[in-house]
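Omission of a single protein chain aside, the complex is shown with its protein chains in their original locations.
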Amino acid sequence: MEYFIGQVFNGLLLGLLYALVALGLTLILGVMEVINFVHAVLFALGAYFCVTLIPYLGFWPTLIIAPLSVGLVGVLFETLTFRRVYGKDPNYSLLLAFGLVLAFTEVIRMIWGPAGYTMNPPPSLAGSINLGFMQYSKYRVFAGLFTAGLIGLMWAFLEKTPYGMVIKAGVSDSEMIGALGKNLSRVRTLVYGIGATFAGIAGVLLASLHGVKPDMGIIVIMPAFVVIVVGGVGSFWGTIIGSILVGLGVTLVMMIAPRFSDIAMFVLLAIIILKRPRGLMGEKSGLEA
Amino acid sequence: MATEKKNAFSAKISRRQVLKGALASAATVSTIAMWPKILRAAEETLQIGVVSPASGNFGDQGASERRGMEMAVREFNAKGGVLGKKVEMLVEDDQTNPMVAARKARALVQRDKVKFMIGGISSATCVAVGQVADLEKVIYVITNGNAEDLTGALCNRYMFRVPFDSISCCAFMAEYVLKEIGKKWYMFTHDYKGGQDSARMVKKLLAKNGGTLLGETMIPMGTSDFSAYLLKVREVKPEVFITNVYGTDFINLMKQAYEFGISKEFPMASPLKDYSDAWALGPNISKGIAPMEWYHYGHPGAKAFVEAYQKNFPAAAVPIPENTCYCGYVGMKALFLAIIKAGTATDTKKVVSAFETLKFLEPANDGEVYVQEWDHQFIQNYYLVQAKEEKNMKDRTDLFEVLKIAKVSDYTLKREESACKLQKL
Partner (left out) sequence: MKAVGRSPIFFVGLIFFILPLFLPLIGGYTDLGTEIMIMAIYALAFNMLLGFTGLMSFGHGAYFGTGAYFLAFTQLYLTQNVWIGILFGMLAGGLATFLVGLVIIRKSGIYFSLLTVAFTQVFFTIGMRWTEVTGGENGLRIGSYAIGSLDLKEPLTLYYFVFAFFLFTMVVLNKITKSPVGRIMKANKYNRDRTMALGYNIYRYRLFALTLSGLFSGLAGALSTIRIHAAFAEPMNWFASGDVVMMTILGGGLTNFFGPILGAAIFTTLQDLISTVTIHWMFIFGLLFVSVILFMPGGIMGFLMEEDQKGGQAMWIRILRLVGLKLGRQKPKKGEIISS
């Protein structure tokens, strides 16, 4: 029983981390109609910045600085490359992103070496914590709560602040942003930056869980896309629900048939696209040709 | 489109033409600049192709074995080289991936025309490179691949294996653990050739010696999240928890085992262990009993080797040579000795014959090293070690206590039992 509950927690945590990445993706997709595959590299950079900064700054400052740095890098990508392909066939942005991911994954190898690193949680979070009914990893509890908090903050931002509402409107219809009197270009950059920062945070959190290697982003990006499709593009709650579903699903399949845990997610993706392409809660989006 | 261009650029040189010209010149200049490197001149040196992981699951072990090989190269070059030629290593990263390993091996043979290849941590990559060696009639020395069938069903006349095979290591470990620790085992098996091989051996040995396997979990390579699997161990409560998992995956496994309190609760053992993994984990998290090809505190004679290592690599990530490093060293050294014995660096058939009857003293491993003629397995000393508690360590590198020393021939298959059928030269 304890085993099963532990699994459920692991699945939830995985789902929450997927949500961090997927939320950025879905916002960018909604506002800019760009399939931002580059998230894979941004996520990896978050983890790698961690590797470089933690020895000097310690875990907690790095938790703030690394994602913000990734946000900056994201904004750089956006201004230099993606701006050119807004409005074009989504295939362009996909291909562009694919090429960028390949090139910059190689840059990661050039700077940090091809072998990857293992990272440990900070001493304050190491070891297990007694939850009353079972032992569980202290670090995972922290990561889960922190991520949930961040997602809550994001929700508050989108729902309660004026700027957030503009973005929400933009997700449904990007022209609305101009109509609402805001600078479209600036909003786009902001959204990209937020998405990148979130991806960076996910990378930082995941570094101590699973280790760091150059292609870690590519491994996480596919689940994030599955989440978006399952939940529905542009839908905040759809993404959250989708992430939990995918996180739990993958973990549970790992319990039963570990050899095929990779396929489960893709089977889910195929089924949703074929039977219910808009996902659980989505609307017409840039994904449709 | 054509009309637009006419209006915008009719008087000037088109921007795109300039771009085209620039591309063409850049391509030409860079190609010319790179020619010498691309051609990799080979007349004056003896080139040894190294196929070893620099990335993927076994990147660290790969770096370690290459340091060992480098030591042997420097040692021989200082004395004038091999048969009068300076030795040069052509290093290729196999990415711990058999398909890549085969591709790199093929390129080394066909593009760079090497006659000797060495290296390999993952047994799957060793099999792939071995196939190329067989097809191309090029010698290949396996430095760290342990799967039993590399000197068994998949053996070939051009392939030689330095580390112990999975039979001798499993048997060495099983005999001790069954007697001293417990008979009810639960095993995690790394789902790749090396892991699958050892798993087979373990099950056979348990059956033969009255032990029981309470269960087995297959761990896909590249697994970073073991939480699911570890909770199962606690549920089953074995007397011994066998971790038949290696490389970076093993490191993640041990960290999470510590996180969940599993490594404190259950005695652990492994069919084999690499020092790198223990080094990365540190003494509190590294646990368990396992055989190792070599240990730097294994016997007093190793001291000279350790000092040579530290002189060669003062800034290395690991301050002492590890088992993988030693195997790289002794494999390269044996290759050189075989070439010298055969008197030729181009007639690989002669080198094979010389190799098959090779015998020499290796002070770093306290005794004789020789090659078994019928399956090309290296026979030498090896060690059963146990991870030490921090309070018992002499210094920060003393991560293990040596429980027992044996010769590979004590536990490996006898000639009659071997599945290896070497083809004619």
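Think of it as A and B in the order they're written, each chain with its own count starting at 1.
Convention: contacts are C-beta pairs under 8 Å (C-beta built on N, C-alpha and C of every residue); 3 or more make two chains touch, one makes a residue touch a chain.
Quick caveat: nothing in here was measured; it's all calculated off a predicted structure.
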Touching partners, among the displayed chains, of the absent chain: A, B
Given A:Leu13, A:Ala143, A:Leu158 or A:Val229, the one touching the chain that is not displayed: A:Val229
Given B:Lys193, B:Arg234 or B:His376, the one touching the chain that is not displayed: B:Lys193
Contacts of subunit A with the absent chain, listed as residue ranges: 35, 81, 84-85, 90-92, 94-96, 98-107, 109-110, 114, 218, 222, 225, 229, 259-260, 262-263, 266-267, 269-270, 273-274, 277, 286-289
Contact set of subunit B toward the excluded chain (per top definition): 2-3, 5-6, 9-10, 14, 16-17, 19-20, 31, 34-35, 37-40, 93, 97-99, 102-103, 106-107, 110-112, 124, 127-128, 131, 135, 191-193, 196, 220-221
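In this text, only the chains that are shown with their structure count from here on.
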Where subunit A and subunit B are represented by their mean Cα positions, the distance between them in whole Å: 36
Touching residues (chain side subunit A, partner subunit B) in the complex: 2-3, 6-7, 10, 14, 109, 114-116, 118, 120, 126-128, 135-137, 139-140, 209-211, 213-214, 251, 254-255, 258-259, 261-262
Subunit A-facing residues of subunit B, complex: 54-56, 59-60, 63, 93, 95, 191, 217-220, 224-225, 227-229, 231-232, 234-235, 248, 251-252, 255-256, 258-261, 280
